[in-house]
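Step one of this worksheet: look at the structure below.
With one protein chain withheld, the remaining protein chains of the complex are depicted in position.
Our next item is chain A:
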Amino acid sequence: MKLPATSSSKAPVKPTADNLVPIRLDIETEGQRYKDAFTWNPSDPDSEVVVFAKRTVRDLKLPPQFITQIAQSIQTQLTEFRSYEGQDMYTAEKIVPIKLDLRVNHTLIKDHFLWDLNNYESDPEEFARTFCNDMGIEDPEVGPAVAFAIREQLYEIAIQSVASAREIKISKKGRRGAEHAISSKGGGNALDLMKLFRYNSSVVRKRKEWYVYEPIVDILSNEEVDALEAREDRNTR
């Protein structure tokens, strides 16, 4: 399962009720490359990590050196997640746009939608399942990939807000009032609800904006897949 190479490989904080950690693995040993991405439940005991690593290596018939590397990688990402876990997030009213742009085997998915950070009930997994059902996606590997992508982005946003919360604390000490206004925008990512849901504008999206928010699911042929893969490899190298 390949996903567009992003620089992040971390874990989300509190945007959802159930914090699953998206783990990304990319290990290369002895000429064999193992790339994977999945979600992990951080409340599982750490012994599970090794069990999972062994299982994966056994199932994929990888050489045994992978076990320790996989386990280590997962552990590092988990620890990083835990370091962010208790932190405060600066959560004002935030509805953030989430963009999906991923390719799983032969399926290309592009989508753009809004996500409410304050609503902990929102579940990326549920979204992914419904998405696959509604769009009639046959490849079962797409679901987890979509959920993973959403979680990753949520995590990015969460990290940013943690960082900005820290900045606010610092800035309060320095008493720079201007910072407040900027940080309330959350780095410009969040939409200004006041503007959007004003009394004289309707909640219904304007027709000309529909195409931006429409999900696109494309089935690629083999040659296109190969071409895209080659381009991705070139980009990562």
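Observations on the structure shown:
In the analysis below, a residue touches a chain if its C-beta (ideal position, glycine included) is under 8 Å from a C-beta of that chain, and two chains touch if they have at least 3 such contacts; residues count from 1.
Here is the rule we go by: contacts and distances are computed from a predicted model.
A chain of this complex does not appear here, and its UniProt-recorded name among "Ribosomal RNA-processing protein 42", "SWI/SNF complex subunit SWI3B", "Vacuolar protein sorting-associated protein 35" or "Eukaryotic translation initiation factor 3 subunit B" is "SWI/SNF complex subunit SWI3B". Considering the complete assembly, chain A touches the hidden chain via residues 1, 17-18, 20, 38-41, 43-44, 48, 51-52, 55-56, 58-60, 121, 123, 125, 128-129, 140-141, 143-144, 146-147.
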